[in-house]
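Shown here: the complex without one of its protein chains, the others still in place.
Going in written order, the chains are labelled A, B and C, and every chain counts its residues from 1.
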Amino acid sequence: MEAAHYKPEQLNERFEFSGKFKKNVIYLLIIGVVFLVTGILLTLNAPAPAHDAAAHGEHAAHEVTWYTYFVANFLLANTFYFRIGMGAMVFLMFTWLGGGGWNTLIRRISEAMTQYVYVAFVGFIILFFMLDEIYEWAYLKEGVDALIDAKRAFLNKGFFIGSNLVFFLIWGGFIYMMRKLSLQEDREGGLNTYNKTTPLAAGFIITFAFSYSLFSIDWLKSLEPHWFSTIYGVYVFAGTMVTSFSVLYLLIVILKRNGYLAYVNDGHLHDVGKFMFGFSVFWAYIWVSQLLLIWYSNVPEETFYYVRRMGGSNIVLGGKSWFEGYEDSHEYMGYAFFFFFNIIVNFVTPFLVLMTRDAKRTPVIVYPLLFLMLLGHWNDLYLLIMPGAVGKYEGSFGNILMQLGFALTFAGVFLGVVLNSLSKAALVPKNNPFLEESLHHSTGVV
Amino acid sequence: MKSNLIVAKFWNPDTLMDALAEVHHKGIPVYDCYTPFPIHGIEQYMDIKRTRLTIASFIYGLLGLSAALLLMAGVNGGALDLGWDIKSWQIDVGGKPYLAWVDFVPIAFELTVLFAAHGMVITFFIITGYYPGKKAELLDDRQTDDVFIMTIDADKVVRHDEIKQILTEKGAFEVKTTA
Amino acid sequence: MITLWDSHYKEENANRLIRWVMAIDLNKCTGCGACVVACNAENNVPVVGKKEIMTHRDMHWMRIDRYYSGDLDNAENVSVVFQPMMCQHCANAPCETVCPVLATVHTSDGLNSMSYNRCVGTRYCANNCPYKVRRFNWFKYHNNENFDFHQNNPLGKLVLNPDVTVRFRGVMEKCSFCVQRLQDGKLRAKVNAKQTDAGAFAKPKDGAIKTACQQTCPTGAIVFGDLNDPESEVSKLFRDERAFTALEEVKTLPSVSYLTRIRNQKADEVKVNHAEHGHKEEEHTEKHPS
Partner (left out) sequence: MHVEAQVRAKLLTNTEQYSQITDDIARPIEAAPNKEWLFWTTISAIVMTVCCFGLIGYLLWEGIGVWGLNTEVGWGFDITNFVFWVGIGHAGTLISAVLLLFRQTWRNSINRSAEAMTIFAVLCAAIFPGIHAGRTWDLIWFAPIPNTRGTLWANFNSPLLWDVFAITTYLTVSLVFWYLGMIPDFATLRDRFTRKGKDVAAGIYGALSFGWEGSARNWSRYEIISLILAGLCTPLVLSVHSIVSMDFATSVVPGWHTTIFPPYFVAGAIFSGFGMVQTLLIVMRRIYKLENYITMEHMENMAKVVIATGTTVGLAYMTEFFVAWYSGSFFERYVFINRAFGDYAWAYWIMFSCNVLSPQLFWSKKIRTSMTATFILSIFVNIGMWFERFVIIVTSLHHDYVPARWANYTPTWVEFGIFLGTFGLFFTCFFLFSKFLPVINMFEVKTLLHRPKKPSGIPEGKKDEAVHAH
């Protein structure tokens, strides 16, 4: 049976951020910081890895130190959690425009997730001061690299920082307005806020589409400034949505286990599961489109990107000379494992697991998958960032620990912010015009 | 169609559902219902199990995928030998690897969908017994328009009059037994 | 070279297999066009008439591209580089991978072969050819009143080369490196090698086979031979520091190398000279430092 069993008064419940939740978040923070510090200490004393000649050619030496790893991992962690918040906002606005009413009961969770975006902005602003460490275009002087010089009009610190500040203002503004209208609806009721949200959603989606692709070029693609691919923004967007839906499902499951959200039924979980499934397939579609088109034409100005990531795949696939003449690509060999891991974890596994109707509505099955997918998309982002930011593959214990530390610390901050804002408002937007629809939500036969 | 059925006709799907709920509640097995459009939730009163066509479709899809991969790898990789001089060998096409796995993705996908879709639909027609030109067995010539019909196997139940009584009370505008 | 593809080239096959290549010295080329005429005569290239030429439907397998530099407004004062251009027989040929029916594939001796019988005429290969050297038979050019040239009268047909197919309507054609001569030379070499073990893989002597354009070139700008033989003349030219291949950045790995043109010029003309060699220079600047 679809319908969930709940008492009417549960619709007035509020989330309390205390006790177990608070304790766990603090534990997460402590473990994260300990890992982070240990990781830094371990890499601090490790011999500096050799200068990455392949990535930077005959350019002025740019030494890769623990600090390079620190900045790269910071960017990775900040972007990862930022994408979760941003994805939640896109989900809210998209369903609004599409006239979806089913998600009303879980919309407060999405709203809480968007609140993390402000914190991510702070992270990015801190990163403004570290651009020199990982961005080739930032530390190379003019006249060294002709191709970078040809793009200086875009790839310069002034424009980079300026355009990003504009994006943050726009996104922050939209998120602020959305949350304000939502809370206002709780207090006032009526259709006034409903009518205002529609133009807000349309405006957000349009500006988001343009700004997010520039954002992804700025922060991620420009790590390898010689490389270009027009699909890049879509690829980053697809990953964003999968990560965000995974976290949404995770939060629903956690809250339900702690006695909240009794009115959220299998149908809601099923639909979030469907989105996870759908966007995993979409992500794979974009992944394979980009790979196929570049692989097929084999034009060096594009292929070097994949040579770095799957160059070592000659071992994986038994080929012979995939990086013939590209002698130092064996140093990138370590990435090849993550490259194939990526498609298995982010497409094959969710595709097979989430395919059936029952699996999507059974948290026991989805729960482990969620962690796997979060790991997978961390890995995806890792592959987007690392070969460009730090060059050749380095899998030392210290590095791994540092990355784990970042992941856990940021997870603590993320959960802290999200759960805190979740506790600030009622869990059910009681005046939402779609509330009844959501309460009786059923996905039908499939 | 079976003969000897108790047939109850309704004008409204909600009435039919009310009557079905009552009949189901009384433990009377329903033979089948005939409606102009699908009614959600009707399965629970009729003990209809979820069809396994989805699983069949998955298996057809896997078949299509394997067929595609075997075909492409066999032909391009040069491993295919069907006898009667039908065989393949490796050809250098634009310097691409013989097993150009990235290039195999589109056709592998298309054949998966082709097999899954057609296999499933053909199986559907086989198990439902529909075929082009089949003569429909109708209980009422408006059952595909606006009449909702419930049938009960008269051989499997006793006290027919009582059942007919219930059905009439529940809003059936016509109750009869087919011979 | 950065590539995602496993190379088909195997060192151990070098002794057994031929890799036909051509080197063209741009210093020697005067742009006279004799090679184009020779190619037309050798390969039964149809004459199509003014109207077709004006719509860019010439059928020549070879053409001579001209690159100008200097004061372009003053026609007296431009310098010209002539670049004979024909099918480059690329190892990674973009035309081959897109052909749906395998009408154009690579042979073991490095030729980009064209099988007229198999071609259905999608013209995809011509679109994907960066050098634009593929020619499509828009009409039937022989026995056709509308093309009343040599292939439409009995006398004209007498000059057709019996070793080469007359192509029919709707198929693609292009420079074959005079494959009829190559096959003939290879067979002769095998016959001459008698029945020894090596006989099966006997190679013709360097210089024994000449393509039609090479044979006709008055300045000897065109050299043809086997790249797998390190002593062949063409191999030496391939190792020359002046050697470059056209559109190297597309990574088609052509079998035709050009030797860049060198001029002695006064110091104030050096800048112009530089621009003239832009083709080669560009490859170095455009080369991907990564």
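As a convention for this text, a contact is a pair of C-beta atoms (placed from the backbone, for glycine too) under 8 Å apart; a residue touches a chain by one contact, two chains touch by 3 or more.
The structure displayed is predicted, hence computed values, not measured ones.
The absent chain, not drawn in this view, touches the displayed chains A, B, C throughout the complex. Note on the undisplayed chain: of the listed residues A:F121, A:F204 or A:F434, the one touching it is A:F434.
The omitted chain makes contact with just one of the residues A:Y285, A:F340 or A:Y367: A:Y285.
Where chain A meets the missing chain, the touching residues are 97-102, 146-147, 150-151, 154, 191, 194, 205-206, 209-210, 213, 217, 226, 228-234, 274, 281, 285-286, 289-290, 292-294, 296-297, 299, 301, 433-434, 436-437, 439-440, 442, 444-446. The missing chain lies against chain B, touching residues 10-15, 18, 32-40, 42-43, 46, 48, 50-51, 53-54, 57, 71-72, 75-76, 78, 82, 84-91, 93-94, 96, 100, 103-104, 106-107, 109-111, 113-114, 116-118, 120-121, 124-125, 127-138, 141-146, 171, 173-174. Considering the complete assembly, chain C touches the hidden chain via residues 52, 55-58, 63, 65-66, 85, 94, 97-102, 118-124, 126-128, 130-132, 134-140, 169-172, 247, 250, 252, 282, 286.
Note that in this section only the chains that are shown with their structure count from here on.
Each chain gets a centre from the mean of its Cα atoms; for chain A and chain B, those two points are 40 Å apart. Rounded to whole angstrom, the centroid-to-centroid distance between chain B and chain C, based on C-alpha atoms, equals 61 Å. In chain A, the residues that touch at least two other chains are 295-296, 319. Multi-chain contact residues of chain C (touching two or more other chains): 5-7, 92, 94, 97.
Within the complex formed with chain A, the residues of chain C that make contact are 1-7, 92, 94, 97, 249-251, 285, 288-290. Here chain B touches chain C in the complex through residues 91-97, going by the rule given at the top. The touching residues of chain B, when paired with chain A in their complex, are 40, 43, 50, 54, 58, 97, 101-103, 105-106.
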